[in-house]
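Please read through the structure below; I'll follow up with questions.
Each chain you see keeps its place in the complex, though not every chain is here.
A, B and C are the chain letters, set down in written order, and residue numbers restart from 1 in every chain.
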Amino acid sequence: MIDISLQKLLKSPGGRMNLNVQVKLEEGKLITVYGKSGAGKSTLLMLLAGLMDPEKGYVKVGDEIWTDTDKKIMLPPQKRKIGFVFQEYALFPNMTVRENLLFAQAKGQPGTIVDQLVEIIDLGQLQNRKPNTLSGGQKQRVALARALVRKPRLLLMDEPLSALDHEMRVKLQTYILKAHREFNLTTLLISHDVSEIIRLSDFMIELDQGLIIRQGDPVGMFTNDRVNAKFQFTGEIMSMVKQDFIVIVTVLIGRNLVKVIANDQEAAVLEIGDKVLIASKAFNPIIHKIS
Amino acid sequence: GSKQDDKLTVAVAANLQFAIEELVEKFSDQTGVECEIIVGSSGKLTAQIFEGAPFDVFLSADLKYPEELFKNGFTFEEPVIYAYGNLILWTLKKEINPDLESLTAKEVKHIAIGNPKTAPYGVTALEVIKGLGIEESIRNKLVFGESVSQTNQFIISKAADLGFTSKSVVMSPRMQNRGFWKEIDKSLYRPIAQGMVILKARESFKTKSIQFRDFILSREGKEILHKFGYQIEF
Amino acid sequence: MIDWNPLLITFKLALITTILLLLIAIPIAYWLANTRSRLKPVAETFVSMPLVLPPTVIGFYMLLALSPSNGFGNWLDEWLGLRLVFSFEGLVLGSIIYSLPFMVHPIQAGFANLSPSLKNASYVMGKSKLTTLIRVLLPNIKPSLITGIILAFAHTIGEFGVVLMIGGNLSGKTRVASIAIYDEVESLNYGAANTYSLILFGITFAILLMVYLINGGYFNKTEGHD
């Protein structure tokens, strides 16, 4: 169990904001921190890592106390068993990929871990390249591998995938899941992306103005009562073409364009750009794998 | 006005810097001619005159530099000797005797002299040392000041234990009773004949320059120089 | 024949000064770049002062402070056997003071421009501040270090006033090139002054040009590919 109670006064653009987070997290889970820009997500991770000091509070990880302002305990980041994946990767430009991983090793740690990670995260080809010559997705993989070298107890990731394109993103999500399971980590991930959150996380915390406003199962949190036996989607109207008494409405759902026929009355309230819900009354879906 | 342009500019060797104040004061009182004094090593001043420095009269520490200027056509006339300089040994350290024996003493680590390349008093000091045959043994003790002034400074800061300088320094009101000094036996060096020339740099000052030269060579001028420890032929 | 000693001493002085300055400036620059102390502007001003003070002023006060008949100079002499006036060691000290801002400023700027996450990344890997400084921070501010080194080296070669005041013009010990040139000019040996100047000009031009070429231009960062 990771028991967190942290308070810190932050300077936000609109004056001061009090970060005040009380939460207990189950170990071994992948937890997402979600929330608007400036909500305090990065600050929370920095506090957990010991890279910033709280005004008041504690962080207890299992039976270890990492932070306790009352007892004046403030374990330095060096002594917390964490891995941190920074948004801008923070790879050391002066070292090759392999050197970045080797540097992360603890004294006396067997060298095999680096080879193992190179294997798992598929870095074989990149080992001797300098970070500057890598693409964003490659850098990201290296940053992830590097954060795992010390077999951290807690893996912290600050929007690790936000700068990547869809394809790369999906690929890296797979690596993250793989690592999370393989190394039996407790992982805290900051993410804005719904599909990412649903795909990756067991638990989700939503921050707003420094406070936890919601927490729970991500699927439940995003879908509300929308998921049921019926097939229903939200989408956006792309075009409307009038034909006699009907209007053909093209709706974008995800990356799919769907044409729906609406009658004049239905169409009267619709405009291009409107968000719409499309539901079916009778539906018998078939599922096909795309190679 | 205080602008330099309407003042007679007098360039003087560093050894003369104390005497010159009184000389100029008297001269200005008598003639109403205002003066600007530039002090430096004789070598530097000569180099500057060669490059067009706007100096009107030059009082050197020797005859070599004025003659050089004369030969190259920078002066109106041949140099005239206005005084003979006296060399002394000076120290600010109680425990050191300012005599020639001290030069070779163990506790004397640094001896300041003028740089022979630029300061005639340095040339003379070296002449004395060579004459005593101790050049080799004290070579590592010698430190060189760019001019007599810098030599003084080494002595006064006690960075040098002992040094050769001009008698005029210790005769000046400011330095009287500072430290201990002793004249060097005149038989050990050729007299330091100090020459003066009137420069062509600014023709309009020729008359005033001649007035100044005549003042220096007048009885009054000579007395002041004598008071500051120069050897004068009255 | 010209005397090569002044040139040798000049480059030796510049080299030693630069190395020592590097060791001194790195901690100062690191502190300045990281401190949130309210004394920072004052500290920055002090570091910059040698830039402003005429070398003669620095030299004069050093002469007074370091003369062995003075409290501090005496202490140095008796306890450490260090005589800093009329000695090469004194020139090194003077040059260090004189060139301090040239080394500190670029390195401080380098540290300040490094992303803090590099440091943080190293800390969470359990690396100490020292290890982080040596293995992560310094290698990544190489252009700033090079700038500092060039500036300090160059500035020391050009030093004149301090040396004039405390050097004593000792051939083979404290007569550096700038003083030798001054001497030759004063003794109207323009030929020798010319030779010294040209050699100094040539060597330093070559050094600088090499650095600029290798570095591909002072201020070019290594370009990413992302």
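Quick note on the criterion: a contact is a pair of C-beta atoms (placed from the backbone, for glycine too) under 8 Å apart; a residue touches a chain by one contact, two chains touch by 3 or more.
In this text, all values refer to a predicted model and were calculated from it rather than measured experimentally.
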{"item": "Overall composition (this structure file), stated as a label formula", "value": "A x2, B x1, C x2"}
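In the analysis below, only the chains that are shown with their structure count from here on.
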{"item": "If a chain touches subunit B and subunit C alike, it appears here", "value": "none"}
{"item": "By mean Cα position, the chain sitting nearest the middle", "value": "C"}
{"item": "Centroid comparison with subunit C (C-alpha atoms), farthest chain", "value": "A"}
{"item": "Subunit B and subunit C, separation of their C-alpha mean positions in angstrom", "value": "37"}
{"item": "Cα-centroid distance, subunit A relative to subunit C, in whole angstrom", "value": "49"}
{"item": "CA centroid of subunit A to CA centroid of subunit B, Å", "value": "84"}
{"item": "Contact footprint of subunit A on subunit C as seen in their complex", "value": "115, 117-118, 120-128, 135-136, 139-140, 142, 222-226"}
{"item": "Touching residues (chain side subunit B, partner subunit C) in the complex", "value": "41, 43-44, 46-47, 50, 68, 92-93, 109-110, 112, 115, 117-118, 142-146, 150, 153-154, 157-160"}
{"item": "Subunit C residues touching subunit B - in the complex, by the definition given at the top", "value": "63-64, 66-70, 83, 85-86, 164, 166, 168-170, 182-188"}
